[in-house]
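One protein chain omitted, others in place.
In this document, chain identifiers A, B and C correspond to the written order of the chains, with residue numbering beginning at 1 in each.
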Amino acid sequence: MTGSVATRVLGAIGLAAAAVMAILALWVSPADAVQGDAVRLMYVHVPSIWVAYGSFVLTAFASARVLWRTRSGAGGTEGVIADRQARHWDRVAGAAAELGVMFTGLTLVTGSLWGKVTWGTYWQWDARLTTTVLLFVTHLGYLALRRLPAESRARARRSAVMALIAVVNLPIVHYSVDWWRTLHQEASLEIGIGGDRNYSGEMYWTLLYSWATFTLIALWIGIHRYRVLRLEELAEEAALEELLSVRRSEPSHDEPVTER
Amino acid sequence: MWREVWLICRKDLTVERRARVTLIQIVPTVLLILVVFAFAFDANPSLLGAGAGGLFWVAVLFGAVLGAKRSFDIEAEGGNLDALRLGGLSPAAILWGKAMALAVQMAAVAVFTAAGLVVLFSVTVTDWPLLLTAAVCGTAAFAICGCLYGAMTVGLRSADTLLPLLLIPVAAPVLLAGTRAFDVALGTSADQGWSWTALLAVVLITYVAVGWAAAGPLLEDA
Amino acid sequence: MGAAVAFEGVVALLDRFPALAGVDLSVESGEMVCLRGPNGAGKTTLLRTCAGLVPLRGARAEVLGFDLIADRRTVRRHVGLLGHRTPLYGDLRVDDQLRHCAALHCASDAEASAAAERFSLEGRLMGVAIRRLSEGQQRRVALACLTIARPQLWLLDEPHAGLDRTSRDALDELLGDAVTAGATVMFATHETDSARLAAARQVTLAGGRVSMSAPAPGAGSSADVA
Partner (left out) sequence: MTWAANVFSGYALTAAAVVAYATWVVRRGRVLGRDLGIGPAGAGTDPGRSHPETSQ
């Protein structure tokens, strides 16, 4: 069981917020002057990527902590504490990366749907889109790396390095694609929050509200995922005790050792 | 430190000198990629000429994936990586030694790819210094990146299939900047070729920095 | 003389499987220890653990005075390990491989050729790619590399397997010399007839633990922990 009083309250608030968000986003907020009702996709598209960015930043931060803790890890009680903290941050990184991948995937899907309505095409080779797709693929690779069976400390270190490489790479990709497109195509289509289009106050508040809702829900899932990862470790520990006793009771029916 | 780097590099190059895997397997594969692209573009000379810069980097990238795989396969075989660890080599020395050797092999791949482009796609070079600088920076960046991910996946059961998935997205900036710089050097576009080459250099420096930081955690015991 | 290996309750996991399930073992410097036990008893893992190559936990794990729980790296350069796999580059020629080993362990050319001579690797064999050698010949190259490394603790997994009579004798002589020079030797084997075995202390593993530890003949002071 991964629920607690706090997460139950959080979950209830999240659910209620999601219901209110659907009403606000689909009925209350006005249609855009240019895009019409298609603008309503913004309320799922933009919060998704914000939550995804937040998750990936958290993954990177946690990964840095993992490396930091394992580096200073020495023997004795200090080593035990460092190891425990490294495991904690490794779980944070894993849970956040999964959430990030899911929300990035949703961003890409809702973005294409939105793009089809407003630009008439599912995809644009825009800096933001290209970066997002690489972000998605890189972290898919990160999750694939995490899934491979290995000694837990080695795996934590390896995946932490991978997460940090991904983070270092991102701004480079973003600026190089930005540069690439601005040099080779007329100004890219900036539809969304970064554009110069003026959104009405209601749209602005609906968007902020949607973001808060998404964050709550992501937090709720993330906490549960963290606890599941912890449970998996506990299950592994429990299995180890059993494996150890089975292992110790293995017979030694080799050739008898000659007593000399 | 440099003695150790040179030790690893020399060993890898000797392996290549004896087995010639890069020369008789990776280079032909890369040339094959060029031919396959010609099929895909219906052997349209103008299209192939315009895309030559990009093709070069795509081909070299796939060569780098194969090269990185090969470079760490020889270490996984028979527990050679353990033998290196028992020699007391520092992780950084192992990484940089292998990266240097891989860079040399990738340089060979790049030369053959370029020759293939000249022969098959009849490209002409208008700016040699730009072309060479971009090629050196990009190839070295591929080599370092390949070694980082090779070290990350060495000995893992699904390393063969995981390596491309991890490596290709990270190589995207090199692919982009390299392509632009080559387009200028080959006279197919009038861009700021040196700025793109500067970007390649920045990427290279970044990978070097990441390599310094990551070698320890990656190769200490994994 | 201090202890070369001092293990108390050492547990080593291989992909979540407890290959060592609480090993208590102490080996004095200059001792020769023969590990016995059925397949899968943990002999190989114990050797690799002593080399600092396996993550471990436990109450105490010291090899050559280095604490493996705090740091598994420093001990490595003082240890020589020959596992059941032969750690050689199949594409290299024998002389390339020996030169690489000599460079790796900062040994002189004279030491390298002496080691090669010991396992009769001179002449034609030197120019042959390792992949083309027979298994026994490959083991001989690996043993020569180990000789070049001059470890203080020799860890050998089935060292006699696949070797011909001459090479076995050369190996026994080499290990004898090493012990005389103050090094410690641990080897795992299933054989019973080797002359060298008679001199070794027998430690039997079962189920990832030491199940029996017989004293070496003539060594009354050996500390037994079973």
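The criterion applied here is as follows: a contact is a pair of C-beta atoms (placed from the backbone, for glycine too) under 8 Å apart; a residue touches a chain by one contact, two chains touch by 3 or more.
Computed from a predicted model, the values in this text were never measured in an experiment.
Contacts of the undrawn chain with the visible chains, over the full complex, involve A.
Within the full complex, the residue among A:A17, A:A52, A:A86 or A:L106 touching the omitted chain is A:L106. Contact with the omitted chain, checked across A:R65, A:R225 or A:R247, is made by A:R225. Where chain A meets the missing chain, the touching residues are 1-4, 18, 22, 25-26, 36-38, 40-41, 44-45, 48, 84, 88, 98, 102, 105-106, 109-110, 113-114, 116-117, 217, 220-221, 224-228, 230-232, 234-235, 238.
Keep in mind that, in the parts below, only the chains that are shown with their structure count from here on.
The chain occupying the central position, as judged from C-alpha centroids, is B.
In whole angstrom, the spacing between the mean C-alpha positions of chain A and chain B is 30. Between the Cα centres of chain B and chain C there is a gap of 38 Å.
With each centre defined as the average position of its C-alpha atoms, the distance from chain A to chain C rounds to 46 Å. Multi-chain contact residues of chain A (touching two or more other chains) are listed as 149-150, 154.
Contact of a single residue of chain B with at least two other chains is seen at positions 220-221. Note for the complex: chain B touches chain C at residues 7, 10-11, 14-15, 18-19, 21, 74, 77-80, 82-89, 220-221. Considering their complex, residues 11, 13, 15-18, 21-22, 36-38, 40-41, 55, 67, 69-71, 192, 202, 204-209, 211-212, 214, 217 of chain C touch chain A. On chain A, the positions that touch chain C within their shared complex are 74-76, 79, 149-151, 153-154, 236, 239-240, 243-244, 247-255, 257, 259-260.
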